[in-house]
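Shown here: the complex without one of its protein chains, the others still in place.
We just call them A and B in the order they show up, numbering each chain from 1.
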Amino acid sequence: MKRILASAVLTLALGTAATAEAGQTLDNIKSKGVLTCGVNDKTAGFGAADSAGKYAGLDIDVCRAVATAILGSPDKIKFVPLSAPQRFTALQSGEVDILSRNTTWTLGREAQLGLLFGPTVFYDGQGFLVKKSANIKSAKQLSGATVCVQPGTTTELNLADYFRANKLELKPVVIENLDEVENAFFTGRCDAYTTDSSGLASTRVSKAPKPDDYVILPELISKEPLAPAVRQGDDQFYDIMRWSVFALLQAEEKGITSKNVDAMLKSDDPDIKRFLGVTEGNGKSLGVDEKWAYNIIKNVGNYGEIFERNVGKGSPLKLERGLNDLWTTGGLMYAPPAR
Amino acid sequence: MATSGVADRGSTERSSDTKIWNNPTVRGVFWQIVLIVAVLGSAAYLASNAIDNLARQHIASGFGFLNRESGFDISEKLVQYEPSDTYRDAFLVGLLNTFEVAGLGVVLATILGTLIGVARLSPNWLLRKLAQCYVELWRNLPLLLQLFFWYALLHVAAPGPRDAWNPLPDVFISNRGLMFPTPSADPSHKFIWIAFFVGVVASIGLDWWGRKRQEATGKPFPILAASAALIIGLPVLVLLATGAHMTLDKPVMQGFNFAGGSSFSPELTALLIGLVVYTASYIAEIVRSGILAVSHGQTEAAGALGLQRGLVLRLIVLPQALRVIIPPMTSQYLNLTKNSTLAVAIGFPDLVFVAQTQINQTGQAIEGIGIIMATYLAISLSISLLMNIYNARIALKGR
Partner (left out) sequence: MATATTMLPASGSNGLQRFGLWARANLFNSVGNSIITVLFGALALWVAWSIFKWGVIDAVFVAPNMRACQTAGTGACWAFVGEKWRFILFGRYPYEEQWRTAIVLVLLFGMTGASFVPKLWRRETAYAWVAVLIISGVLMWGGVLGLVPVESDLWSGLPLTMILSLLSMIFGFILAVFLALGRRSNLPVVKLICTAFIEIMRGVPLITILFMASLMLPLFLPPGFSVSKVLRALIAITMFLAAYQAEDIRAGLMALPKGQFEAADALGLSYWRKTKSIVLPQAITIVIPPLVGNLIGNFKNTSLVSIISLLDLMNTTQVALVDPNWRGLTSEAYLFLGAIYFVACFAMSRYSQWLEVLLNKGKRR
């Protein structure tokens, strides 16, 4: 009897504690002192574990930036690896505070699933990788071809749409595991492999027996803006997430890097002074430490550094900046003024 | 001391019999009410949470999505299906794929398992040991690992379609799967099917008649030869009579891949190999213990009666072995069907795979998982029901 009573009390306690927490993601993060971040653990460059078990990647660094803004440290963070079908449930149910897992920003996901996407951290588009010897010049020639694709993603839907729109015959081979799906392509199981072009480029370089034997077709059949997402209901937390990403862009635009950020504190540029919290105000309005942007750049680096380190020249993937360059150098990356 | 303790307890119980809460019936009813309240209460609590959560997260509920366009394609389908079809159609395609794998898997695993089980009892030492190695190896590895292994093997070891292995005429194995010829459809074929069914029915009737006659006169009837002649001979006769329209649709290399004939994709092939190899290692043990369960005396007694070896096997050993074999065999068949859900790991679009895609797109996890659970429960419970009926029929009649 005692036990039943105890469990009843426990249920009640948990229930009430939970209602107090509902909607207040930011307070919750601050009181726990840790940001819970849903990530991918099987995509090199965006989120993967090294031999010592540490996560690294572009999506991982976005989480670190947000954690730094709120908690002042890039290590006060708990990573939760999620599979594609799990990711939205985990975010909706509060298992994770933020989802930074190469997720495409779509209308359906915001409206139907009750999410809010932050700024795009990686502009991607779906393309096709084929064998050069197959002598294909355009995706329109792919009728009847077997196409390897990962399931449960917008990639799979785009592929079906594109083939339907162009009246091509499609034979998809749908494989969940990234390693398996790439293996399937390179061993000839499929004639073409489709995923985001960034992924194709990295796959071609890192996985192909001879990279020159493979070509990426010119068509991009979709827009894939990859962005971090939070659940609806805590606007302040959403703002902090957005501005943490913008801070990465702003810093690159202003030439602030993790190496020179201390020197930049002495800069006379009023924008930089405001940005780094020398002139106070921004932090207070966001509800975080005045040094938030300084801390982010100092600990995580600016967007350019993050890009090069994880997916660019400094990584095995060797991706070009392309669309992901700053707007000042021909890309799409653009941060609103931080004032 | 112990006895006195028991006696004490007994006396205290008796002395407090007058108190209502010590009446066993009352206590039973009380605890059952508590249990009902607890179960219903937690169910209501969870349901109210779910309703709140769904509303707050803007997730629709109900099965309305079944009529919406699914938008995704399915690589393997036994019926016509397009991305513009509904989720309902997608689930149907998944369900049929599950049945396909389960059906093929059960037949192949039974054949392989029986062969290995018999080999386990072979007089040949080497064969016996190899069969034992087979059983020990596959039983002691997780099925999921085996599936990953077979799938990787099909990719790495098998060649591309242009240099496919050609083990039999018109049969090709490549990393696109297994291609084999099938008879092309012809209107005369329906008569062949009719002849086949007539043959089967006639054989059953003949068997019944043969038994009656044997009971009455003691003369055995060569039922095996007669039914073989009926089941195979009749369709062949019809085929010849209708003009022998039997052409084969053969797989031919065309563009990227083979066209024509029939094929099993590598996903299906890997899943089938994995399920069959794994389940066969269990079936082998069932068959072995089934045969061993028939006591040697039975065989000897039958031999002493002057029965031939084949008849001993058919009339004495097999019926008794089957009684031991069939119940565990059925549970292995059920296991195979349930294990086929691991298809989701290597990308064969079975029911769970379709449900997973649906959950990812609509966020309606409760409905998706509900559909899977209801389907598997229906399969399991109906098989159990059939098994219970069967067990009741073959049970040794009370001695």
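General remarks:
Heads up, the rule we're going with is that a residue touches a chain if its C-beta (ideal position, glycine included) is under 8 Å from a C-beta of that chain, and two chains touch if they have at least 3 such contacts.
Please read all numbers here as calculations on a predicted model, not as lab measurements.
Seen in the complete assembly, the chain not on display touches A, B.
Within the full complex, the residue among A:Thr106, A:Asn177, A:Thr257 or A:Thr279 touching the omitted chain is A:Asn177. The chain not shown here is touched by just one of B:Leu66, B:Leu127, B:Leu318 or B:Met387, and that residue is B:Leu127. The missing chain, though absent from the display, is touched by one residue of B:Phe148, B:Phe172 or B:Phe264; that residue is B:Phe148.
Chain A residues in contact with the hidden partner, per the touch definition given at the top, are 14-15, 17-19, 21-23, 28, 41-45, 48-55, 78-83, 85-86, 89-90, 92-95, 177-179, 182-183, 186, 202, 206-207, 316-317.
Residue-level contact of chain B with the missing chain is found at 6, 9-10, 13, 28, 31-32, 35-36, 39, 46-47, 49-50, 52-54, 56, 122-127, 130, 136-137, 139-145, 148-149, 152-153, 156, 338-339, 341-342, 344-345, 352, 356, 359, 365-366, 369, 372-373, 376-377, 379-381, 384.
Heads up, the rule we're going with is that only the chains that are shown with their structure count from here on.
For the pair chain A and chain B, the distance between mean C-alpha positions equals 42 Å.
Contact residues on chain A toward chain B in their complex (touch as defined above): 4, 11, 84-85, 88-89, 92-93, 111-114, 134, 144-146, 151-152, 156-157, 159-161, 163-164, 170-177, 180-181, 183-184, 187-189, 191, 231-233.
Contact residues on chain B toward chain A in their complex (touch as defined above): 34, 38, 45, 53, 56-60, 71-75, 82-84, 148, 151-152, 155-156, 159-161, 175-176, 255-257, 265-267, 344-347, 349, 353, 356-357, 359-363, 365.
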